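Notes to accompany the following structure.
Heads up, one of the protein chains got dropped from this complex, but the rest are sitting where they should.
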């Protein structure tokens, strides 16, 4: 569409219907709105294939509500992550239809019909990683993927992982969520033939240094095909998974 | 196939053709050979979809030759990375047919016909990143992808990137290779609708801390869909890209 | 036993009492239960010689209670570490028989008779290290060792340590707990002929960097025979000590 | 003036009006007052061209009020940064005329007429960076510059930045405020011909390590002309910008 | 000029002389050449006010010669930094007119007449910092500034700095180069009313950690108006200084 | 005395008044008491020249009271550092005669007459460093030194320091307390001929990393004669200063 | 024996055969020799159960020869680690009987008959870890243990490890040697009931940071019973293993 609009503009110039100066100006302008604190990018859905996702952390309730409304008024689905329960309480009255998921700390308003472009498996190493797992699982769901959860199949009892393997290997993308030493990513990637996205978590203490140990372990995975996102970034992993799952249908 | 062989074994037990103790033993045995210094995993091609790749760094010429021959004798293609020119000189006589790529520091012996499962774009921010770019490009090629190189389209002159964009956006996976501040990954991911795999490089000096600055920048990318591999790990990015490209055809 | 059960299964297949497909399935299945948030590994006591230990930090009271009950219902002793007083208050009504140790932040339910497989000495460098010391001492006790406490025998007054030495050297394993500069581990290991397990603590300020200084010092100990666990990981040291103490009797 | 006063003193010595010992003593004395907790430097405005700025963080209300009054009594404008709302509440009664800016966490008392020595553009990558942006914008204003704000023009949607570019490039100094990966500084500096001062922010999570990722990225910027200040140091960037803007008029 | 060419293109479309599709294509094209390994940005001089500077480190002699020639053929002055003596030996025959400065590790070819847009003072804390000082001084010179060198006026003998102060304070921009503890930047900035750009150097040993100590000290300077560039980045400081010096004349 | 007591013991053995076994035992015993949580070292005053100092952080009120009483009952002066106001409130009733200093967060009970073995100057760079300064000043006082305070003579206004210099240089030991970039230590040491002990403080933000920047700067001081203690360790600096001051009189 | 000698001395004093002063002196003397550069501790074998081990790195050939001879002349076995081939060449003529192991970089002279106190399994994740593995294996051998090597059973192909498991689990102590992400330690410890000692290696590149990634992963192992030694410290792991193996026989 972007190219189409430029073409239209050029055609209009060609027909003499648009002045040179005006065309020059409009060529520099891509549509966005300015809410005063955040320019929302309606083009994003076209350009990237997904709506802009609202990251709530560090924003005031007024900022969250304002951005959320504009996204919805633009006709897009809304996905808002890193939203603490109190923050959602402060905005829920202004966003009717918003569904809040407490463990995943996110809310969503779905306008479009659900899709299931591919299957994403969320594989996890410990109960304390659940919030990150749920952020990944729910984001993958809202971004259009089918999701299966395989929590607590950590490497300290490798037989648990092996017993779940037949299901896990059916996935199109495997998201491995693990804190502490992050070894699960390597073990899973050594068995899998699907892309593996590793999410280090800040779960741990002492020399885990807020997730640094798991992050470094995952980056150094001896098993090929592992890529890594930021510590605790369940959304980022889900987003990348959804992009991968969505590829074939887009060609 | 693995399941098939277990099934066969159970059937043989069921028919009384195999002793219990022998079955017990064989159930634990998965085929591998022991060269004395490295067990080669011929099953890998079946399990992961790609042959084992030989990482030469830290290995003696004898070890490289030994492992390479076993892989080839097993009928697999051979891809050997991080091989310095002197190391290749020391093994080339023993590996007829091996093609060495100096800039990418790797060699390969291809037995199977080339495939082009998908298109991988290598996007790069500087001349000094070339060796990592070439490792990524050549590995993607040998792992069965078509490859396009877009080198030196860094963010310090954003117009260069924009002018190449129409080609880049056609790719199934975009690998962004950048040292220094690694900003290129965010800019590309902000424009792209394909999966973006970021490779930080150790190019830089001072506070780049051997690639740490680029690594952290890429992990913190404000643009969704970026996943990251280890510093200078062109192979890792290519491997992940090949896994993603190969998925659709495998379903 | 694991091998025995597989043998039984194979024998059953051999006798035609079990179908191939069922055997195939059961070969992949190792017994575990799924509570919805954490799969409990009853086999652990068999495989590792100790029951699974419940790490409470980061878990909700419901999760703690749920996992604890399953462990107890499986007939194992229960040991639950890193449990804050408020967390224990929230679960104590549901876990009759649980004994809470405030300084060591753990609780236990003992079903089996106490054992004293060997003697573990806990040697400590400061009053502020007491919680970690007590975690180590109590865990070692519940995991079946006799325990002696030698607290506040730090290197700043080496004569204190020397005056307690005759007792300390009688131990089968010596656990050294120290924050700040962690020098106690080296001094003890220089004198001891028993295995020394060092636990760095996060006690200190400024350039102790949350225990990093003590951790690095212990890893670099100039005295042989020192092995190290994570910062503040009293449990880990006790577990390793119990494994060492339990070895001779198991042979 | 400093040299003038020394000259006067020497002349007085020359005329025999001042004793040698007294002159010796006065040569060592530069005028300052001692409030008991902070010596205020009235000479600063002469020496550096700007009044001393009061950094409130870590100071008690009594200390803030005391220092602020002395500055005002010395006839200087007052600019007080890093002042939390509660801290301002505690001092506002004692500082009539003080204007508080909540988002920028600073207050000011202006005695001199406003100046607009040059134009400073504040360019920002995200809503959560607003407090740092406002600190920079307001400090630049009080230090005598015209200010334009271009917030939320981050690199994840490069078209937003490009569409604002015509305004941004008119600035005499561009201050780029960005957390996470800090890529905005490189993109802006690649386009700009004005000095670019980069302010990394502590906005982010996980591997942003409190702004370290953005700081390193900015220091490694591949685009020339970028200089960097401390994490979250909006004031420092504004001060440097004001020094640059004020230069031409001072010659 | 850029806008002019777009205007011309639109006018040509308006006159019917250019096809829509061709215009669409050319709108995306900005002029650059592709040497195979590095696209040279001739527009840079227009956009940023300075020619592209060639960073030689990590480039082969062929790459250096190739890029250098293109820059010269484009009519720009050439400045090539981080060029080791051996590297210059390898390219000097191909670049007649190139002048090499050994201490500053750079070479240049000047086509345009020298300018002296402003005065840059290079202030330094130690003999071992000389290479970085010279890189800064020579780059500032070639980028069109007058330069004064004040080397070895470190804080360990503060009187040396004070005795040179009258000269230093005449500068339009002060570049402070210091390794070890980097205190010189704060002392200079406390006295100066010109912009101070601090360059930490990797000179030092032990806990200087390759310049990290000086870098952190400079970022935390208690004196306002200090901005910082990467460790050993004499060029970056000179570039920023030249941009600042060039501003007034450009308005 | 230690040697004397061993001599006495040997003489007693020689005279047949003490049994061999008893002597053997007593040779290993050095006098200390065991309060259950901390062995107090009454010998310390003899061995080290100062009483044991009680570090309150991380200790319960019961532990503080218990240790404090034993020290006092042993006839020593009491100095208790890092004691928060609430902690002192909880123990004050049990420790009559204890004097609390809020800014220095310490309390003391003096039994011996005050001494002034030497003069310690406390030189400081900012109002926010006051708590650490006061800890140093008060500890030096209680450990037997005369103390002079020179606060807020930071490097950003070097003339303030120079104007106080005549007094500072009279000191036997100079303690420099500084956060942020810690440059004050180098400037003072460059001027001084007395030992300089540098105390980095955690005052600052961003890239000060909790005092790390100041610590590294002080360790890398280009001025000879600077030694450094832990971040915020005012007591440590005072203790070392008192040891130095006390030396001459002890010979 | 130590106590016996003191007893003898006291008895001699008691009988009047030894002067008080002489006894006083001898009580302080423990036997050691002074070679001028290193005091050798012949008591060590008595006190710690093993002879002093000679760490060659950083020592001159003269120092190595000198220390080695004294150890041998004292009647102890000699084990000398971290000895590069050239260093051994320089000393071999002076140490007849010394056997050099190139891959493990160590040499030994055995005077006592070999022992096999227990079985140590060396489990390894990669060919490049061989030197560290061999240091561990050979040290364990010379310190009196039987040794089994299981190299290249890394987690990227978990089936290799499982197929070797029956042998590995027979060991008294398992030493796991792994670089990169170090996940092997967790997987092994999850399966094992013997003590697991983890040795991180510096094998890897980029974000392995010289073995830091593996070290952190091992310290954060989610599987109980793992203790850790310094990076590449094969000797340390072997020493600790030998201490553990030797315990039962010593009781």
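Brief remarks on what is shown
For clarity, chains are labelled A, B, C, D, E, F and G in written order, and residue numbers in each chain start from 1.
In this section, a contact is a pair of C-beta atoms (placed from the backbone, for glycine too) under 8 Å apart; a residue touches a chain by one contact, two chains touch by 3 or more.
Keep in mind that this is a model prediction, so the values were computed, not measured.
Among the chains on display, the ones the left-out chain touches in the entire complex are C, D, E, F, G. Among the residues C:55, C:100, C:151 or C:209, only C:209 touches the chain that is left out of the figure.
One of E:90, E:146 or E:162 touches the chain omitted from the figure, and that residue is E:162. Where subunit D meets the omitted chain, the residues involved are 3, 6-7, 10-11, 13-14, 16, 20, 23-24, 27. One chain of the complex is left out; on subunit E, the residues touching it are 127-128, 130, 151-153, 157, 159-160, 162-163, 165-166, 203, 205-208.
Seen across the whole complex, the unshown chain contacts subunit C at 125-126, 154-158, 180-187, 189-191, 204, 206-209, 212-214, 216-224.
In the analysis below, only the chains that are shown with their structure count from here on.
Rounded to a whole number, the gap between the C-alpha centres of subunit A and subunit B is 25 angstrom.
Centre-to-centre separation between subunit D and subunit G, using Cα means, comes to 58 Å.
Residue positions of subunit F touching 2 or more other chains: 157, 206-208, 212.
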